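Here the structure comes first, spelled out in structure tokens, and everything after it is commentary.
Of the protein chains in this complex, one is absent; all others appear in place.
When the chains are written out, they are named A and B in that same order, and each has its own residue count from 1.
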Amino acid sequence: MAQFLQQMVNGLSIGSVYALMAVGYSLVYSVMNFSNFAHGGVIMFGAYFGFFGITLLKLPFPAAFVLAFVGTAILAVLIERIAYKPLRERKAPFLYFIISAMGASIFLENIIIATIGPTFRTYPDVFGRSSIALGPVAVGRLDLIMFAVSAVCLTGLVLFVEKTRMGRAIQASAYNMKAAALMGVNTDRVVMIVFAIGGMLAGIAGVFFGMKYTVYPQIGNITTKSFVAAVFGGLGSLPGAVLGSILLGIIETLVAGYLSSQFRDLIAFVILIGVLVFRPTGIMGKTTEDKA
Amino acid sequence: MSDILQVRGLTKRFGGLAAVSEVDFSVREGGIAGLIGPNGAGKTTIFNLITGVYKVTAGAVTFEGKDITDTEPYKIADIGITRTFQNIRLFKNLTVFDNVLTACHASAGYGLFDSLVRTPRFRREEKVLRDKSIELLSILGLADRKDAIANGLPYGLQRRLEITRALALDPRLLLLDEPAAGMNPDETEQLMRLIADIRDRFKLSVLVIEHHMDLVMRLCEHIVVLNFGQKLADGTPDAIRGDKCVIEAYLGGGDE
Partner (left out) sequence: MSSYIEGIIMLSGINLIAVLGLSLLTGFAGLFSFGHAGFMAIGAYSAAICTTILKLPFAVGIAAGGATAAGASWLIGRATLKLKGDYFCIATLGFGEAIRLILDNFQGLGGARGWPGIPPSTTIWNILILDVIGVALLANLVRSRHGRNMIAVREEELAAQVAGIDVFKYKMLALVVSAAYAGVAGSLLAHYMTFIQPKMFSMVKSTELTIIVIFGGLGSISGSVLGAVVLTFLPELLRAVDKWRLVVYGLAVIGIMIGRPRGLMGGFELTPASLRRHFADRKEAKAAKAAQVAEDAELGKDGL
């Protein structure tokens, strides 16, 4: 039982970081209606920003953390301006967005390989290795901080989307971009804000992944899990993305703990295919009828 | 003359909202019928229900005596019904000729193997399709534009091409969704003659959604008036012109 609880806690912590990625991805999807495959590149940059903030600039962790997510927010907005905005203005089909995103993703990964090199780098030990006992369960400091920060970010995002004017504009644009524009919503700004938020959350996730594992140019590949989580929860639904991510994190940890760690990555795709076959709209997704 | 299409108790709800409720009407074989009503009255929804684009909530659609309710859209064409769209949907990047040729596909029966290795059967049947496409384009007056890209045609000709494409499937019932939208009076006049001409030449029946009252009144032998998803009236143009309900709700509203 103690072992099971332990796995659950670990799963919850990693799942909450998946949620940071998946929410950013899902947010962009809901407004722009395409899969932003450059999201992984932004996450990777976040991991590097944080790493170099601490090692090169000798910043204290909180400052490096802020540097990372501000940097990725700017990066995400830049990518949108350069790679997507011209397509948006031309009303190009979603295919072109995806391809452009793929180009951006290849560029981001390889510019790092070309300049910094493909080596794996390990974050300095910021929080210490000791763990905190919560009853029968021992929680690593990093896990606890990851969970807490993610929870705060996600709550903040929900409040932002539900309570502010901009948040409602985002909801309206997600529902129908054209109609929102007609009602006086500045959709160009909405898109910018959405990418900034997505980029920020990606940066935070990047720093955490870097600390949990290591930093390397392909770390962005981990976003395939956020696609899975988003589909699992229901594509385009924010609560769905969170729920899907946390479930995915828990299932992965349980599989790694009880079956084999080799199956940990496989299970995500088994879930993906299962969901697509049996319930393509995911847990929270709604079925809609197209208007002809 | 018998009815080619019958619609009975047709109802469609989106969520709680009834877009169409309990609508009955029929189209006579060889006739031209009109479907009119203000925006949002449910006209296009009825087309979408007949052609299987939407699932019917309640009611039935009968074509030539057979129940065709909720048949998949691609089978509707085989059954003998084709349509055009309010916001023209052509195969935009293809030539005028290829638009029509593609729609002729049902007139050929060669299989995948015939395609891959170009068997004599393939050559024979392809020739039939090409001849048929050219013939249709000549009848509709588009032959000299056959190599133009569909997207680059003037608006009126795009509408005409969409009708040509529909005819390529040899329909017995043609559904036209606002064919005169965005046309000037001259073009509208031409279109009206074209529709009547098509009906006679191809021996088919027509159901048309239209806003131009003038066109509907002169073209149609039978008119169905919708308002808020319900049928308001049903009859000959003269009867409709004199119908009090219609005058109040629609014609008299002054928004035509």
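The criterion applied here is as follows: a contact is a pair of C-beta atoms (placed from the backbone, for glycine too) under 8 Å apart; a residue touches a chain by one contact, two chains touch by 3 or more.
Being a predicted model, the structure only gives us computed values, none of them experimental.
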Among A:Phe94, A:Phe120, A:Tyr175 or A:Tyr258, the residue in touch with the chain that has been omitted: A:Phe94
Full-complex contact with the absent chain, from B:Ala18, B:Ala60 or B:Leu94: B:Leu94
Among B:Ile76, B:Leu176 or B:Val225, the residue in touch with the chain that has been omitted: B:Ile76
Absent-chain interface as seen on subunit A, which is shown: 29, 33-35, 82-83, 86-87, 92, 94-96, 98-100, 102-111, 113-114, 221, 224, 227-228, 231, 235, 262-263, 265-266, 268-270, 272-273, 276-277, 280, 292
Touch residues of subunit B, complete complex, unshown partner: 51, 53, 72-78, 82-83, 85, 89-94, 98, 101-103, 105-106, 108, 110, 112, 114-118, 122, 126, 129, 165-166, 168-169
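One rule holds in what follows: only the chains that are shown with their structure count from here on.
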Euclidean distance of C-alpha centroids - subunit A vs subunit B, Å: 47
